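Excluded from the complex is one protein chain; the other protein chains are retained at their positions.
Letters A and B mark the chains in the order given here, with residues in each chain numbered from 1 onward.
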Amino acid sequence: MTVLPTNFVPEPLATSAAATVTLLAPTARFSLRVWPEDRARLSAALTLELPVTIGQRARGTAPDGTEALCVGPDEWILVAPDGAGPAIEAACGDAYCDAPHSLVALPDREVSVRIEGPKAAELLTLGCPRDLDALIAGQGRRTVFDGVSVILWRDAAQEFRLDVWRSFAPHVLALLETGCRELALD
Amino acid sequence: MTDFRVPGRGRVDHDRPVKFRFDGETIHGLSGDTVASALLAQGRHLMGRSFKYHRPRGPVAAGSEEPNALIGTSRGRGRFEPNTRATVQEIFPGLKATSQNKYPSLKFDIGAVNDRAYMLFSAGFYYKTFMWPRSFWDRVYEPFIRAAAGLGVSPDKVDPDHYASRNLHTDVLVVGAGPAGLAAARTAAEAGLRVTLVDENAEVGGTLLSEPQAMIGGQAAWDWVAAELAALEALGVRVMTRTTAIGYYHQNMVGLCQKLTDHLETPNPDMPRERLWRVRASQVVLAQGALEKPLVFDGNDRPGVMLAGSAQTFLNRYGVRVGDRAVVVTSHDSAWYAAFDLADAGTRIAAIVDTRVEPRPDLMAEAAARRIKVLAGHTVSGTAGRLRVKSVRVNRVSGGTVGFGRQIDCDCLLMSGGWTPSLHLFSHTKGSLKWNETQNTFLPDHVTEACQIAGAGRGLWGIGAALNDGAAMGAAAARALGREAEVGTTDVGNDRPGTGTSHTELPTDRSAARARAFVDFQNDVTAKDLRLAVREGMRSIEHVKRYTTNGMATDQGKMSNINGLNIAADALGKPAPQVGLTTFRPPYTPTTFGAFAGYHRGTHFEATRKTPIDGWAEENGAVFEPVSQWRRAWYFPRKGESMDDAVLRECRTTRESVGMFDASTLGKIEVVGPDAVEFMNRMYTNPWTKLQPGRARYGLLLGDDGFIRDDGVIGRLSDDRFHVTTTTGGAARVLNMMEDYLQTEWPDLKVWLTSTTEQWATIALNGPNARKLLEPFVEGLDISPEAFPHMAVGECTVAGIPARLFRVSFTGELGFEVNIPARHGRALWETLFAAGQAFDICTYGTETMHVLRAEKGYIIVGQDTDGTVTPQDAGIGWAIGKAKPDFVGKRALQRPDLVAEGRKQLVGLLTADGATRLEEGAQIVLDPKQPVPMKMVGHVTSSYRSVAAGRPIALALLEGGHARMGETVHIPMPHGVVAATVTGTVFHDPEGARLKL
């Protein structure tokens, strides 16, 4: 099994009749933690309604606005275009006194890949024990892929994004690459 | 050699001949053949030798339950598999198959001497024979047993194939694609459910493939199968053939092994050989059918003796007559049909021997119409023939008396003792079985999973019954999932339902003690063995099984369990249900290790975590070592350097100038919130309230049992924000422990934890020139000794990259740790390395890091501690905030055991000769002259050559060690006892002056 280099250059990693796996360019990314009573204040700061159901997503009003995915009862992943980080930190920082929270910038913790193609969902079953039919387009989950924690975003029926901690990426990407080839033979 | 192929018959492709090799000989078969059917088509029954007696054997069955015809298959270099069933292996050009358990040849085998010594090799033979004399065990018995043991030959090369796995969620999983399974899948799919249908055979149809005469809803059976398959695919049913359900686990998880390439001549190299499916089904329908039971009589294992239903399969599915002149012996109606089919295909049926006195009149009439002689109320008392059965001895039984035997010549003997529902998977779920008196077998009773059992699996005999039951069970599954389901009934013409009786051994006029009446063919267990086991005191069926090995072969008793039970019950004088069955365990059929390993082999065996700087280390010749899931640079040898050379050089350079170390693997946790300092006070032993932002402190983490769990340097970035570091291996564990306390003990604290381990690449610079190297790159922070003292932290840019800079040292030298966003890690590393050339910089790995810290007596949690070491034991009691009311572990430190005298404490050791390096893990004694076993008082935890100390140094955990300073202890080693002096743990710069540069 190919072991990919650790300098993650945004580019297609694998492609076949079944699916294409593309490494994505870095984005601004944060972990936001806040208690329910202070959520509204942070929603206002981010110009989006932080969703309360785990797995739901919301997007800010501005063009290319911040996208929030609820991954725990008091936890959201925020994703925004590269360079938007300081503005998000400033907006949330202004709210800290009224609404204490934890905002930790993590633009480098994960790398992200897009998985798309006619068998994109099937490709994920190589490592993901969840029923992916229950993950509907427009939602996301933290789950496990081949033993590794990942964030899985379903953007369309056969289009996913997968965020994985940088050091685990060679392991995860190698399996996706193998799967791309294998599924094309099915 | 006669050709036994029936032109035009069967599902093989008569226009596509296929050549393969068996024991070196070229065999001509047809596309669609198995190895067994191709050999039988040439009139060859002899395919192997048995395991214990090396008796000649041929196939007794036609499917995966086959116990005898085990072969080795070779599909090219490294692709060798032993113990494949010849009845399952599909042929393809280039296949090389070999018979097993024979030397020098299949027809003449020396091991068959065991068969002549039969009376010696009875049940419990190993237990009895090899007991005495004791001294023979090592030199005689064990080598002999090992040489004789094992089925087939193990492959001796690395498996070049690859294997795959997938997860599958389905509403209904149907196991078995015979009439019941096909109907169940159709009904459930029409109810709108996600349905998966699997079958271990190369094609769907099950028993219908062997019964083409059946008319289903007016359609010929095979046409109906093709139409059903098309309908299922149109409904979106996932149909998988060559796919065996190997195990049925909790909450409807079923393991499937799908064979993808074993039948192909030139598989695509990207295609895995096998794929393991982990299926989670909301409902499972088990439609696995039934297995035919052999009859138990003397010589029932000779090549040519075969199950009647299997002979019917070879004829109807493969177009092969298993002989020219057959005798049929049966206690069940089904074998009559096999006789009729064979007779119609041109095999002479010499006799149908039915143990029942009054066979069904319609069967008698059909036999008469074919002029087949019927011997009702008869038994078989023996067979003759060396490599193939050539005659059968038949006796009349009347009023319990067995009459004179007479010979009937034949070249095959077809037997049927009735049918056993295939309930292996059901048994995996601990579903209970209930004895059925009329069918003399176990049927499913209490169901523990969301599961339906359909057709022959619950004792329903005949295609019509199976079909309609399958539809009903498919509907039951659908309804259980809240769907409406329509169930019609299908009319089946030319159906062959039937009944039968059951036997232990067939009655005989000969001595039972001399009979070779086999129950478990593969393990060579006879009826006599079972009775002997009972006579010798085995009462439980589990004991009988282990004593005789009945049912313990690779076929898991598929054919032997019920016969074994009936005979054991008879010997015990108990009814069968009281004796009970032994447990069936997964896998249903032997499964390769490759399938279980899946993708996890070679470089993908498990996740190997790599730092952003790993690539540079690899390009620069680093030797790596695994540290938890990470691979870390161990040392950086220059050309010609040994490990010792490299480490000594790296140590010297770091102490004299500057060394650079990749510390990215250190765990990092960001602790944020108004209660951050309170949380830190409760978690760590140290006090945190007075630590100012911009300053760092060594943090010590205990469990509530008072033992050291982890440590690391913790920086306070602002009032409400801490940057916590943990050990490399402890990162996940520490975060889990912190979350546990926060979520479940202190949910009122407004503080949150985020792992930032991988956000940062961490470059450690250590040595007197560290500041000189770093300073020119730093902007936004004054790192002079006055402004940025030891244990300071600040935010700045380094070479233009935003950084969190710590002044910290794990070497005892002036040290900095630069944290930059991971994507920049390698670039900064290369920048600093280039600039460091002016200082003769070295890069160093984990080994030098270990040596340098040991010279300073800094502990490594998990190496110098073992989960039973308190802060006092480790000599770091100073890290405890005694004024704090509570912290994790505080209460336990007062427990009597933890304050007792004589605990093991961390000390230094210097070998008396000043030259010997101790071995890590070596045990310590006080008096080397005491008798063995000696009292051990501790062990060496760390040991290195030290440049700074000019001699080897060691750390050790030693009973009452802190009170033994200056004493001599002894370390017994294989080559002599080493004496060492107990010292403090700091071997270099005890005043810490070098930290303050």
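One rule holds in what follows: contacts are C-beta pairs under 8 Å (C-beta built on N, C-alpha and C of every residue); 3 or more make two chains touch, one makes a residue touch a chain.
Just so it is clear, contacts and distances are computed from a predicted model.
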Worksheet item: Name the absent chain by its UniProt protein name; which of "Fe-S cluster assembly protein SufD", "Competence protein ComFC", "Protein-arginine kinase activator protein McsA" or "Sarcosine oxidase subunit delta" is it?
Response: "Sarcosine oxidase subunit delta"
Practice prompt. Specify the shown partners of the omitted chain in the complete complex.
Written response: A, B
Worksheet, complete the sentence: Cross-chain touch to the chain not pictured, restricted to A:59, A:130 or A:181, is A:130
Worksheet item: Which one, B:890, B:903 or B:970, makes contact with the chain that was left out?
Response: B:890
Practice prompt. Consider the whole complex, including the chain that is not shown, and state which of B:233, B:739 or B:913 touches that chain.
Written response: B:739
Response to the item:
Among listed residues B:151, B:253, B:271 or B:934, the absent chain is touched only by B:253
Fill in: Absent chain, residues of chain B that touch it
167, 249-251, 253, 278, 280, 448, 704-705, 736, 739-741, 743-745, 747, 885-886, 890-892, 894-896
Worksheet, complete the sentence: Listed in rising order, the chain A residues that touch the chain left out are 54-55, 71-73, 75, 129-130, 134, 141-144, 147, 149
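Here is the rule we use: only the chains that are shown with their structure count from here on.
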Worksheet item: How far is the middle of chain A from the middle of chain B, if each middle is the mean of its Cα atoms, in Å?
Response: 33
Practice prompt. Over in the complex, which chain A residues touch chain B? Could you list them?
Written response: 1, 3, 5-8, 26, 31, 33, 35, 74, 100-110, 122, 125-126, 128-133, 146-148, 165-168, 170-172, 174-175, 178, 181-182, 184-185
Response to the item:
Note: in the complex, chain B contacts chain A through residues 164-169, 194, 268, 270-272, 278, 280, 599, 602-604, 606-612, 614-615, 630, 670, 672-674, 720, 750-752, 754-760, 821-823, 826
